[in-house]
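Note that one protein chain of the assembly has been removed; the remaining protein chains are unaltered in position.
After this line comes chain A, so read on.
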Amino acid sequence: MSRLRLSGISRSFGAIQALDGVSLELAPGEVMGLMGDNGAGKSTLVKIIAGNYRPSKGEIRIDDKPVEFHRPIDAQRAGIEIVHQNLALCDHLTAASNVFLGREPMKRFGPIRVIDYDTMRSTSAGLFARLKSETRPRDVVRRMSGGQRQAVAIARTLLSEARIVLLDEPTAAISVRQVAEVLDLIRNLRDHGISVILISHRMPDVFAVADTIAVLRRGNLVAAKRAADSSPEEVTGLITGAIEYA
């Protein structure tokens, strides 16, 4: 069984062929490193999986059932969550408020309904504990480290019981110690049976956590293989075109 299967996904923007017949398979609890140079089609592929774009051709299957996403909310309902590069967090709100943003639990006080902060705090404390991250639900996100911010963004995806999480450059622009924290977060998701697609430029990070590696070049999938059978040198060659296909 595959969690996500893409078959022959193509997408063109006018005369530009952004993606050309990409076929991929992702198993439950598998971490896939998606690599490629700028303009190789990574973000187009991510946006197709997330429901932002529709493919010109091709089919997406989740748990072997064909799906069609018209809007991002359709992808979310199918269990796909993205953690954006800029993390999409509100700096002035607390960690708990960010985890629940847009889906706050409410409780009744006679005729009025108010936000249930107790539930928000205890649930997000539980999520942070699950992620083994020292993130405090009451802290304001502005004062948090890069690793904690990632934990908040990832806790959001856990809240919605995601089955596939797409991480867009989660280790760009954070310190070495925090990178280790983020990689632990990814391993944690995997251990909970969640499939992860890790989009990254950083070769060591990808090789540290990825089970499989997929390389895009000029809209074509030029490699999809087990990380153990590949090497950073080979992937670099594939990205630049020095190696045609692997």
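In the analysis below, a residue touches a chain if its C-beta (ideal position, glycine included) is under 8 Å from a C-beta of that chain, and two chains touch if they have at least 3 such contacts; residues count from 1.
Operating definition for what follows: contacts and distances are computed from a predicted model.
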Absent chain per UniProt: "Ferritin-like domain-containing protein", "Glycerol 3-phosphate dehydrogenase (Quinone) subunit C", "Monosaccharide ABC transporter membrane protein (CUT2 family)" or "Cytochrome C oxidase assembly protein"? "Monosaccharide ABC transporter membrane protein (CUT2 family)"
Full-complex contact with the absent chain, from A:Ile16, A:Ala88 or A:Ala242: A:Ala88
Per the whole complex, from A:Arg54, A:Arg136, A:Arg187 or A:Arg218 the residue touching the absent chain is A:Arg136
Filtering A:Leu45, A:Ile62 or A:Ala125 for touch with the omitted chain leaves A:Ala125
With the missing chain put back, which residues of chain A would touch it? List them for me. 73, 84, 86-93, 97, 101-104, 106, 113-115, 125, 128-129, 132, 134-140, 143
